[in-house]
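Only a single protein chain was left out; the remaining protein chains are all shown in position.
Letters A and B mark the chains as written, and numbering starts fresh at 1 in each.
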Amino acid sequence: MTATEITHSPKTLAETYALLADRHENCRIIAGGTDLMVLHNAQMLQSTEYIDIWGLDELRGVTDETDWIRIGALTTYSELINSPVIRRAIPPLVEASKTIGAVQIQNRGTIGGNIVNASPAGDTLPVLAVFDAEIELGSGRGRRLVDFNQFYTAYRETVLEPDELLLAVRVAKLREGESSFFYKAGTRRAQAISKVVIAARASLKNHVIESIKIALGSVAATVIRARITEGLLLNSSLSNELIEEARRTISMEIMPITDVRSTEHYRRTVTANLLAKFLRQLI
Amino acid sequence: MPIGKNVSRKEGAEKLNGEARYVDDIVLEGMLYGKTIRSTVPRGLIKSVKFDSAYDWSGIVIADYRDIPGNNFVALIVNDQPLLAQSEIRHCEEPILLIAAETKQEVQQAARYIRIEYEELPPVLTIDDSLKCEPKIYGDDNIYKRLCISRGDLVAGFRDADLIIEGEYRVPHQEQLYIETQGMIAIPGKGTMTVMGSMQCPYYVHRALKQSFNLSDEQAIVIQTTTGGGFGGKEEYPSMIAGHAALLALKSQRPVKMIYDRAEDIAATTKRHPGIIRHRTGVKRNGRLVASEIDIIFDGGAYVTLTPVVLSRGSIHSPGPYACDHVCINARAVATNTPPNGAFRGFGAPQVAFAYEMQMEKIAVTLGLDPLELRRINMLREGDITATGQRLNWSVGSEDVMTAAVEKSNYLAKREQYRIDNESIGSKRRGIGLSFFFHGAAFTGSGEEKMKAKAGLEVTPEGKVRVLSGSTEIGQGTQTIFGQIVSSEMGIEFQQVEIEVPDTSRVPDSGPTVASRTCMIVGRVLQLAAREIKEKLILFTAERHGEANVNLIDGRYIANGKVLAGFSQVAREYLSIHGELRVFANYVNPPGISWNEDTYSGDAYPVYSWGVDVAEVEVDPETYEIKLVKITTAQDVGRAIHPLLVEGQIEGGTLQAAGYGLLEELHWDRGRIVNNRLTNYIIPTSLDAPEMETIIIEKEYPHGPFGAKGVGELPMDGPAPAIAAAVFNATGAFISELPVTPERLHAAMEKRDYEKTENNETNESIN
Partner (left out) sequence: MKIAMKVNSHQVEIDVNGMKRLLDVLREDLRLTGTKEGCGEGECGACSVIIDGRVINSCLVPVCQMQEATITTVEGIAKDGRLDPLQQAFLLFGGAQCGICTPGMLIAARALLDINPNPTTEEIRESIAGNLCRCTGYTKIIEAIEHAANSTSDRSI
């Protein structure tokens, strides 16, 4: 950080797009600041210019658009937790938001920030992955929709272009007869980064798994869907044997590492245990 | 009389309305901001120091070892630690250079343009490597200090044993994590150097400054500012940062402020000594301990600092609060190329307490005895003899704390209940465990005798009594209890006592604020001084009023049922005639206390405090997460001068030790701490804190002020083993290394399951 940082606080999307069009490498977008300011305070950013989007009210709001819920990028975790719409339609998103930081962080951290920060440990990301999320991106060139599960290309890398802004995320609603699940095994009971985070969604009919989606964080370079395990479970009859096989499959499907927070072995075992817990709840 | 009353904290109001001034709140005219440039290698030689010419250095003050006018060491015990490295580097983060600039931003910027090149040497990073001397980094054998404590005949003891049980226990580093980081401001004067800041021991800093800057007692002035937590982390380390700020102040002839950010603070400052403790215990089938052989190795880090004293306290406490006729303790402290370890609440005792209590758990399960029963059979009681041959003559609340904690926690009933609860598959596993521990109050051996702590009182022009002591308030309540002790002894009101700021130009050396000694030792000295001032003024009043039998009660002089005058009126009258009234006293050991430094035997401490913790946990069998549900604790503190403050020490120390037991761990990469931020060095939040039930036991110590002994560190010794015992009770997994993380529990449970399958056993097995 030098004394000559330039800060823009645009008031409209149009202004923002104009700034983004000329955006250079050392220009960062700042929203709630709960990720960016940590780096900024530690002098780990080379940036000389900031685009402060906190004033863009167009990026706020949670609306029920029938087939999905549209959540503005600047919606904070507190707003998600307190939103009657989210509580009704996407309960795991409320659960996930409650596990992030503590009240101070929840009052400023945004879902948009969680998405573009692209951490493999982002706690809302597995929920978005199983709820068929679609990311709305905007720029001076227009808007486009990106399937959430195509959004991440590598560790901390996304398809976001330099002149693009994340506007909102469209999230499917929990259907009648569907069960959902969210669990975060963290380092402590608040202000914790996840060791393993899992979200799942499924429906059963006559013991057969009609639909199943499983997503995990902190066990690979990005948030991932456990597609092989999903494939095993879909259209299968739920039984203890199937649950055991699912445990083995997911255990092999994920790529956890040993790091400062936890071990590969723990992550593998606990992921499998949590999946089994969810499946048993379905019976 | 305010003893035993929860009077309002003396400095409470300013801490609540935002007016308390911590060192970083102070801004002085012309002040510069300093920063330390530190080594990035764990061991080597400095080859070159380069200042990039791309940066404009004209506004930057630079200081290195050549600028130190006096000795280039931080005065402590052995004086081996440089204030600034000259050419040799012995640990990552070792201070090499100091720079200062007009603003924080500038000094951070400037630091980026300094390049230091090293010739790296192979470092020693673990205890095991140090013992192998791969390579030799200190003396002949990498050993800072050896100690041996011996009692009875170990061989005979083992011969007499029915069973011999061995155990190895490993304890990690721990960061004190005071919420206010280290900070100092140095102000150069005409031939003087004033340093103010966050510290526990102004006179330690004072001694260090005198040595490094060739200053006299009067020329070095050290003042403690409101301090946001210490826990031992601000016992010796402040001398280092004070010396740095002072050097920059000397060079620039301007005030200099140095505040560490959290990352630097965790990376560079002292930690709790990690260690490996091995027990070999001979027992009879009925549970009696007959022989105890203990081997202790502590990792001192790269310089000696306080390691010999930590080793000493650790060794003396290592057999635990148990009677055993044949004991042999061998202790070593080794050198490694890691930042020097130092004082942290407990000072060697929490480390060895984890070991001795887990060893008792192991013995209990091996013999098929209830852990409580095993403690009752062997616990030290009044009249018993310790491993150093000390007869416990007074204030032994061991049975009282055991009975109180066991009853209040409903230990036996719960143990049975949880056994039944755990039989249902799929439920959370519940467990309850206990620990029994003791803590010697004040300095070991002849420490207090040598120190002769000095403290005093003076009468102020307003007619109040001002406490003059180098003891510091760091949250534990020093100012408040001093006020209570003095006002009670004298017979005046609590509000009539003031506390002088710990400023070396105004207060005497009462010894450091450490070792749970402030109330017991310094409070006692103040009690004596108070007695003397009281007598003087009573005599004065008696003469002036022509009365005999004058008493001072609640701030008023009374004779024959008549009020003669108020205290402050009399005090002011005395000053107007005599000019001043100031009384000092020195600490003297109670009679009959003797310690032999050579044989390490005798009365190790004037008195011990005693405690029992009962911990209840809930373990998730799928995620191995451990919830600390409740801790019930009973602690014998002699006398609770201020029960609320005593509870505060117990509750705070218990949670800090729960962090040691469950959460706190440093991760290293080639001698450098990898998790030196608060996102990754995790301490308990309010949601991690258990329900606490605290019972204060008062087994009066006849030589403490109103019967009080020490409480600050005792609470740190019990929680980690109580929690590990509870986890053992819940899961059957015996964990002998801290912290008890879900990962360790998972590994231990897998191993136990594997061994069960292998051996077809139904008993709990221990590795």
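Everything below uses one rule, namely that a contact is a pair of C-beta atoms (placed from the backbone, for glycine too) under 8 Å apart; a residue touches a chain by one contact, two chains touch by 3 or more.
Bear in mind the structure is a predicted one, so any value in this text is a computation, not a measurement.
Within the whole complex, the absent chain has one touching residue among B:228, B:456 or B:710, and that is B:228. Taking the complete complex into account, B:647 is the one of B:106, B:647, B:698 or B:743 that touches the chain left out. Across A:41, A:179 or A:236, the single residue that touches the chain missing here is A:41.
Among the residues B:181, B:239 or B:623, only B:181 touches the chain that is left out of the figure. The chain not shown here is touched by just one of B:432, B:663 or B:683, and that residue is B:683.
Across the interface with the omitted chain, chain A contributes residues 1, 3, 5-7, 9, 30, 32-34, 37-38, 40-42, 50, 52, 54-55, 78, 101-105, 107-108, 189-191. Mapped onto chain B, contacts with the missing chain fall at residues 6, 8-9, 11-13, 15-22, 24-25, 27, 176-181, 226-231, 261-262, 474-477, 644-645, 647-648, 651-656, 677-679, 683, 685-687, 689, 692.
The rule is simple: only the chains that are shown with their structure count from here on.
Centre-to-centre, using mean CA coordinates, chain A is 43 Å away from chain B. For chain B in complex with chain A, the touching residues are 105, 108-109, 263, 622-625, 663, 667, 674-675, 679-680, 682, 684-688, 742-743, 746-747. Residues 1-3, 38, 42-43, 102, 183, 185, 187-193, 195-196, 260-263, 265-266, 269-270, 273-274, 276-277 of chain A are the ones touching chain B in the complex.
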